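Every protein chain but one is kept in place in this view of the complex.
Per-chain numbering from 1; labels A and B assigned in written order.
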Amino acid sequence: MKNKKTDVSAGVLKTIGFKSTAGNKIITILIPILFFGICQMLVSYGVLGSLFEGLLVPLCFYIIMAVSLNLTVGILGELSLGHAGFMCVGAYVGGIFSFITQETITSPWIRFPLAILIGGLAAAIFGLLIGIPILRLSGDYLAIVTLAFGEIVKNIMQNIYLAKDINGLHFSFATAIDPAKLDMATKVDILKGPMALKGVPRDANLIVALVLVVITLIVILNLIDSRTGRAIMSIRDNRIAAESSGINITKYKLIVFGLSAFFAGVAGVLASHYNMVTEAKKFDYNTSILILVFVVLGGLGKMRGTIIATILLYALPELLRGLQSYRMLVYAIVLIVMMIVNNNPWFIEQRKRLKAFLFKNKKAEMEEN
Amino acid sequence: MFISYLLSGVSLGAIYALIALGYTMVYGIAKMLNFAHGDVIMVGGYVAFTLSVTLGGSAWVAIIGSIVFCTLVGIVIEKVAYKPLRSASKLAVLITAIGVSYFLQNLALLIFGSNSRNFQSLVSIPVISIGQATVPGETIVTIGVSILIVIGLMLFINKSKSGAAMLAVSEDRGAAELMGINVNKTISLTFAIGSGLAAIAGILMCSQYPMIGPYTGQMPGIKAFIAAVFGGIGSIPGAMIGGVVIGIIENLSKAYISSQLSDAITFVILILTLVIKPTGLFGKKLKEKV
Partner (left out) sequence: MSYVEINNISISFGGLRAVDNFFLRQEKGELHGLIGPNGAGKTTVFNLLTGVYKPDRGTFFLDGENMTGKNTIKLNHEGIARTFQNIRLFGNMSVIDNVKVGLHNNNKYSAAAGVFRLPKYFRTEKEMNEKAAELLDLFELLPDKDVLSSNLPYGKQRRLEIARALASSPKYLLLDEPAAGMNPNETADLMKMIRFVRDHFDMTILLIEHDMKLVSGICEKISVLNFGQLLAQGETSQVLRDPEVIKAYLGQ
């Protein structure tokens, strides 16, 4: 300690300065806005076909899914293989809500936000429900429990029977509703076990979807860059040190499980209000894994990377359509090769060398000498 | 009735156990979740199908051919996809394994098409009656074969030099390497054995449920994975008992509660088990040293 200081003068603080992260966040948020804006323009000028247009809203809900999953996997550092389960809850609860209320609440401007809130909250409750018992678990054990949980949700949704008639709602689990209890003249089936949910008003469109993407990004990016976010990341980096720093692990884990599930639920509501049919079997572990792939390739904890990876990987099979039946095979090979190139020590070394060669800066020269 | 449900549950569980052994051995030695393991079952089934139905080979040709092929597939997968990632994060390896799983499924889809093929039982075995209950011969064969394999595997691991090497690598890879054990060879051997077991599981499964498609391996793979975790991943007796328990639970809940809910029931029991015992029935407790 050469020059001992008792206080930092205001001058020191001013010269050091504090990095503002606002600019970075705005860029991250602008990426999807610009991307979808350009796509929409290309579609309306007829450059891209309507088939492509149909992919844009699904892409939005995949982005919401991936960003919210990255909160759990990248920021909290816990592997989840059941994210699609929460999406399923949102899709069904929000969808059923809109189905039932479409005659009473005729304006989609009121109905859809309500559906979003209700679907999101229902998913968040499920997030906490599974979160509380598994607080003791971590790593592979947590992963398998989340996978199992996602499958349970799917399975439960496939066993719900719901109908409405003049007397109100009728519900049954695992067995069809007794026809004697229903007023056949006014009966409307909402859910019939393994059959898909149909007839949800199509309240979602690209603008709405994009607004939800932006809201999701603002909330999650601001959360990460706050006291709460630091607490969450400290648990990820070193649980024992976080505890010694007085961080309440339980509280922050539950915040993440709840919030991450909430946004997955929002993505689900968006899906059921855009797709004509909502099938529980679409929300299986394959979907969860697909989203995990987006997150890992985009970069753990990196929201901008996640958005870009989601767009590219979602579009990739479509771009490969020319290859027809080979496309999923190519996709699989691309995935394996990308993982190896990104994570193999030899490839990492080669990439560093290439970088140094391309940007011949001082550091590179020093390394060469 | 109960007896026959129970027996078919045990035989289903025996198949899960064979697959779970592969999961658990690979986890114990390579410390990775080999998500593509379930798809090796499907590969085994298709190879047996091709050899026996398409090429008209005998049952033994089909069985041995399938085991040999899957063993090679396991070794190749490890060399090409997992070995370059030995030092990478667990998650990177998991995603690669998922890529391998997609690859195997889509390759099968390309070669055999999306329609399920009807798979006649390779060996026809008469129905056996125990008291009033009748049990299909395949059930008895499955249970018998599984017991023999597990005994053989236990002998191999506990008595042979390669088995000792496997135990050493699973205990501490670095130390095993220092003691002159060829870690790469041991990991290859583990993948070979695991995949061979998956092939046997595939043949047994196709004999009992005579259909095969590109995604046939997925659900049994997941169930076996769950069985391995249930028993305590990394533990061989755990995988066996886990497999049998999961098989029994699944069959009994199908028979007595609801066939649609049997998966949910199995999964709920898994979650409850882990909540009470976070490392599974036979898992080792790991506490981080401060």
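Heads up, the rule we're going with is that contacts are C-beta pairs under 8 Å (C-beta built on N, C-alpha and C of every residue); 3 or more make two chains touch, one makes a residue touch a chain.
Remember, predicted model here, so these are calculated numbers, not experimental data.
Visitor: Decide which residue listed in A:24, A:167 or A:245 touches the omitted chain of the complex.
Guide: A:245
Visitor: From the list A:40, A:102, A:172 or A:228, pick the residue that touches the absent chain.
Guide: Of the candidates A:40, A:102, A:172 or A:228, A:228 is in touch with the missing chain.
Visitor: List every residue of chain B that touches the chain not included in the displayed model.
Guide: Residues 290 of chain B touch the chain that is not shown.
Visitor: Footprint of the hidden chain on chain A, which residues?
Guide: These residues touch the chain not displayed: 1, 4-8, 12-13, 16, 18-19, 219, 222-223, 225-231, 233-234, 236-238, 240-249, 255, 301.
Heads up, the rule we're going with is that only the chains that are shown with their structure count from here on.
Visitor: Just the number, please: Cα centre separation of chain A and chain B in whole Å.
Guide: Their C-alpha centroids are separated by 31 Å.
Visitor: Can you list the chain A residues touching chain B in their complex?
Guide: 73, 79, 133-134, 136-137, 139-141, 143-145, 147-149, 151-152, 155-156, 158-159, 174, 193-194, 239-240, 285, 289, 292-293, 296-297, 300, 325-326, 328-329, 331-333, 335-336, 339-340, 342-347
Visitor: Would you mind writing out the residues of chain B in touch with chain A in their complex?
Guide: Touch list, chain B to chain A: 27, 33, 81, 84-85, 87-92, 94-96, 98-100, 102-103, 106-107, 109-110, 222, 225-226, 229, 233, 258, 260-261, 263-264, 267-268, 270-271, 274-275, 278-280, 288, 290.
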